[in-house]
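As you look at this complex, bear in mind that one protein chain is not there, while each of the others sits in place.
Chain naming follows the written order as A, B and C, and within any one chain the residues start at number 1.
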Amino acid sequence: MNSIISLSVLGVLVLFLGILKKKTWLLPFILVGLMTSLVMTVLHWNMNRSLFHNMLIIDNTGVAFSAVMIFSTFLIFMFAAQYYRKVTRPLDDIYAIMIFALIGAVLMSYFGNLIMLFIGIETLSIALYVLAGSHKEAITSNEATLKYFLLGSFLSGFLLFGIALIYGSSGSFDLYAIHTYVVEHIHQGLPPMFKAGLFLLIIGLSFKIAIAPFHFWAPDVYEGTPTLLTAFMASVVKTASVVAMYRFFSITFFGIHGVWEMTVAILAGITIVIGNVTGLYQPNLKRMLAYSSISHSGYMMLAMVAFSGRTANALLFYAVAYSIATIAAFAILILIREARGNDYFGSFNGIAKNNRIEAFTLAVAMLSLTGIPPLAGFIGKYFLFAAAIEQGWLWLVIIAIAGSAISVGYYFKPIIAMYFREDQGTILQAGRPFKISILFLTILTLLLGVLPFLLSGLI
Amino acid sequence: MTLLVTLIPLLPLFGFIILGLGYRSIPKSIASILGPGTILISFILSLIILFNFHYFAISPFHHLFTWLSSGRFSVAFDFLVDPLSILMMLIITGVGFIIHVYSIGYMSQDEGFNRFFAYMNLFIFFMLILVMAANYAVMFIGWEGVGLCSYLLIGFWFKNQRFNNAAKKALIMNRIGDLGFLLGMFLIFTTFQSFNFVTVFDQAKAMTPGSGTMIAITLLLFVGAVGKSAQIPLHTWLPDAMAGPTPVSALIHAATMVTAGVYMVARSSVLYVLAPETMEVIGLTALATMLLAATIAIFQNDIKKVLAYSTISQLGYMFLALSVGAFTGAMFHLMTHAFFKALLFLGAGSVIHAMEGEQDIRRMGGLKNALPKTYWTFLVGTLAIAGLPPLSGFFSKDEILAGVFSFGLPVWIVAVAVSMMTAFYMFRLLYLTFFGSFRGSEHQKTHLHESPAVMTIPLILLAFLAFIGGSLNIPELMGGSGVLKEFLAPVFADAVKINQLPHHNIPAGLEWTNIGVVILLVLLMAWSAYRRFVTREPETETRNFFMRLAENKFYVDELYDAVFVKPALRLSEGLHKVVETKFIDRIVNGTGTGIIKFSNTIRYLQAGHVGVYMFFMIIGILLILFFNIIL
Amino acid sequence: MFCSMLFCIGVIGVLIKRNALVILMSIELMINSINLLLAAFSAYSNDPAGQIFVFFIMVVAAAEVAIGLAIIVLIYKTTHSIDIDVLNKLKW
Partner (left out) sequence: MLTLILILLPLLTAIGIFFIRERRWVRNLALAAALIEFGISIAALIQYFLYCHCLLLFRLEWLAEYGISLKFGMDGLSMLMTLLTTFLVPIVIYVSFGQKVVRPSSFYSLIILMQAGLIGVFTSFDGMVFYIFWELTLIPAYFIAGYWGGENRIRITLKFFAYTFSGSLLMLVAIIYLYFRTPLPHSFDHIWLYASNLNPGEQIWVFLAFFIAFAIKVPVFPFHTWQPDTYVTAPYSGSMLLGGLMSKMGLFGMIRWMIPITYSVLNRTDGLFIIFPVIGIVYASLIVIRQDDLKRFIAYTSIAHLGLVAAGAMALNAQAMQGAMIQMVSHGINIVGLFIIIQYIELRTKTTSIRELGGIALKAPRLAIFFMIILLGSIALPLTNGFVGEFLILLGLFKYNVVFAAVSGLTIIFSAVYMLWMYQRVMLGNTNAVTESFTDLSWKEMMPLIAIVILVIWIGVFPGMFMKLAENGVGQIIGVVR
């Protein structure tokens, strides 16, 4: 609870600072604020209480995930200075909106009631619509925001419809209440209306996570959105939506796997295939990362399908590993764009020569996403595969590993370009804090890979 | 005693290592002492062993160390020094020493002097290992080792790719045989759980004659022998092997290595007598080889080639003897053959030396005045191989013929025919080389000279041996005691006991008449050869189809080339061009490219139009709802 | 039933129309149909939560529409059209 409050306060204060034209204070202030709210979140550990008649449920899952999301945001803000170096006007609005979006995400990780879920999602989405279009001059940015807005609101309509149907059949918005309803009606079969609601809910969330066939927005929007915010989308938003979905499966729809698991499994399979295969052909890193994020959503669905007591943990680990790697990749992407104006793989040629740390970071990120031991990505994948195999979803796992095998094809493009292709004498201007933070990300990836038990036993 | 026994092979090895490491620094003088010296000591040691063995009956077994061991399976590096081995050791070291001495003179001008002696010593080492081995595995070491040495020595002048090809051919042919030998060993092991001669033979005695495994074992081993001893169909390497320096031909390709097959069969006599069918196979192979080689020999013009083919046919003799169970006879002939064939080769070497590398006998003639020593020794050799009494060849051949006669008349006739042909081509060689008028170039004529003492003395020594060598085993018929027979008796005792072959004794009169007939025929041959090649000029002889066929070795090489070598190369091409690139590699790359193509197609789903996206999403939604609600 | 039909109409409107404004309106239609649905349900099982939710939805929808209109204006400024198919720079 405190974290939400503190975040909101932070957001408002940021706006004030903007009014006071205190540009230089902005980022430090935000970083400090995020740290404090992160601390507050962590203080909720093992608190396990519900607020406002189960409107919000503060449990370890929620705490862990929201901590992760706040942390990711923190990292992204680390790179904000670099990204907006050339911009002169105070960016308080954009930062504030990012923070509000974060609040939405945190709500999604705590919600105990469909109303809260809806509010969380909408807070997140509306903020994102704005962010996506925040680069007003660029036509791509406009297109991105338009597409995102139209599709987003369209699908949130379905989400709402789903909520309505569930409400209609169960007569409540409260997750536990619905669950009791489910438990009562499970043996004489759930009414179609409820089922329809359930699936519409899943669909609404799949859109946010970018599960095929609801992934179409992702590549375009990612490409059009300003890179920093793309990183935000790719890490925080995805995590939030995943945890939201997890809450459904762990609380409300607990005990009726039979109803949804096959559908989700098929969706996951399609997503993995489409994400990886399509990613293979992408000419530039940003769009490639979009597809990679799609495929990773597929992998996370793998964990949902193979639902068990360890799923939360597996998801957490995977989300962390994925977010870290992705953010690192986007950080390097920002540099490349700055130096070269574009992010086609050609622009990566030989940057390893003069920019060892940057190249190394990107390489590690890519390897981690590919799932090569001993990096965090591998452990995450291992957890998912293990869970899936344990539950006997062998065919799905086969698709998944086929996907990872294919993914080598595109994750190695930047590595090859950076290390094996001839040098063009590029030198990336990265500030010291920037370098430190990417190094930090790299070390984190390695650390989680070598000492996974730091995170694996958490929830 | 074990130490002494061990020293016998180790000394040549020692010589090899010294010469090999210091092949640059060591001066020729030292090399020419070290090389033969080690062999001489080994020879003396072998004599000591013989002496001890004979009078103090020391145990034939000498254990060195365990070589391979895995679980129950274990191969020990053991020596078995029984009469058979001792005989071979004496031949190898003795003849070896003489040839080494000869080489000092022969190779004196060669810059690879040290290398040569290093290889020769290495060869002696492996050869000794081969004959001293107490089990098949260790025997195999020597078996392969001598093959290697012959490879190295045939290709000694490696500048010349033709020689290298000959060397390669020799090793590969040997390897083909070795595979058979190896499989035979494996079969032995799986049958008797051991490689040791003694164990194997003891168990084998219990087995029923003519059993399948026995036949398989013996046949496989014989394949090895065929490879080593250049019998049909693997005989083609030996003539080419003459590319090597002449002493090599004398030592390796006449006296010792090529007889390894004979030795091996004799060693495994117990197994062979248990497989009569195999014996027949051996007999037929031997007969075929004898005939073929002899016919070819008649029409060869290269002095060494003639000798090479005669070697092949003489080896055929030995195998024939083995096939009729006359093991002692085979060994006896092996020994005498070592003497006179070495002698002949060295004589040829001396001739070539004098003719400055000329090997074609059509360019020679009338050398007997220029090289008297060579001529006389060569004459002895010829008489010996032709089998005229009282030279060694006569006794050994006679013993074999006797054995064959008791076996069956037709075989005897063939054998006699071959011995006649032998006489013919040997005398042809003799006449064309030493009689008549000189047909070489003027330059050669002026440079004709007798070889130095270091080369002639070995000739004389060998001539002496070739002369009296027969006395070792004069049959009872001629009031001889058959020393060798008695000496080897214990080795072949079991074999003879088991041997089922018919052994009705022949009346002495018949025996004598046979001998007489053979001698007469041989003399006749000598005379006809004289008529043909001395009184008439050799060039005038016109050659009909058959002659040309024989002259070209019946085109066996060409046949092999067409049947094995070329197809193999073409197959290799084909596999690489078709299977490898077009098939296997294409599948792998195809998967990759296929996925990329797939990607290139489905990425167009991302049409960029919001409407399209919405449309797809709706379809997705409807499908999900349809499958979950309606169904 | 009626509400579902209304919803479907909205969906179809979104699908067939190419004009951003009309699509926005259709989405609103969808949302309103849901509001109606919720109200009906809450009346059916006399439980106020549903109607409260409706208010939430209205608020959020208002915000959404505001943003949406802003975006459309933005688009119009850059492309001088509000046809959604004009913008397809980002694809494949």
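Going forward, a residue touches a chain if its C-beta (ideal position, glycine included) is under 8 Å from a C-beta of that chain, and two chains touch if they have at least 3 such contacts.
On a predicted model such as this, the values are computed, not experimentally measured, just so you know.
Chemist: In the full assembly, spell out which visible chains the left-out chain is touching.
Modeler: Hidden chain, whole complex, touched shown chains: A, B.
Chemist: Determine which one of B:23, B:438 or B:616 touches the chain that has been left out.
Modeler: Checking the options B:23, B:438 or B:616, the one contacting the hidden chain is B:23.
Chemist: Looking at the full complex, which residue from A:193, A:408 or A:439 touches the chain that isn't shown here?
Modeler: Here the residue in touch with the unshown chain is A:408.
Chemist: Return the single residue from B:10, B:90, B:172 or B:379 that touches the missing chain.
Modeler: The one listed residue touching the chain not shown is B:172.
Chemist: Could you pull out which residues of chain A are in touch with the chain that's been left out?
Modeler: Touching the missing chain: residues 367, 372-374, 378, 382-383, 385-386, 389-390, 394, 397-398, 401, 404-405, 408-409, 412, 416, 419-421, 452-453, 456-457.
Chemist: Residues of chain B in contact with the chain that isn't shown?
Modeler: On the chain B side, contact with the omitted chain comes from 20, 23-24, 65-71, 73, 137, 140-141, 144-145, 148, 151, 155, 158-161, 164-165, 168, 171-172, 175-176, 178-179, 182-183, 186-187, 189-190, 568-569, 571-573, 575-576, 579-580, 584-585, 588-589, 592.
The definition used in the following text is that only the chains that are shown with their structure count from here on.
Chemist: Skim through the chains and flag the pair connected by the most C-beta pairs in contact.
Modeler: A-C
Chemist: Where the centres are mean C-alpha positions, what is the separation of chain A from chain C, in Å?
Modeler: It comes to 26 Å between the two C-alpha centres.
Chemist: Using the average of all C-alpha atoms in each chain as its centre, how far is it in Å between chain B and chain C?
Modeler: Comparing mean C-alpha positions, chain C is 98 Å from chain B.
Chemist: Name the residues of chain C that each touch 2 or more other chains.
Modeler: In chain C, the residues touching two or more other chains are 11, 14, 84, 87-91.
Chemist: On chain B, where are the residues touching two or more other chains?
Modeler: Residue numbers touching two or more other chains: 603, 606, 608, 610, 614.
Chemist: Going by the contact rule set out above, which residues of chain C touch chain B in the complex?
Modeler: For this pair, the touching residues of chain C are 11, 14-15, 18, 84-85, 87-92.
Chemist: Sort out for me which residues of chain B touch chain C in the complex.
Modeler: 603-604, 606-611, 614-615, 618
Chemist: With touch defined as at the start, can you tell me which chain A residues reach chain B in the complex?
Modeler: Checking each residue of chain A against chain B gives 146-147, 150-151, 154-155, 158, 192, 195-196, 199-200, 203, 207, 212-214, 216-217, 219-220, 259-260, 263, 274, 277-282, 406, 409.
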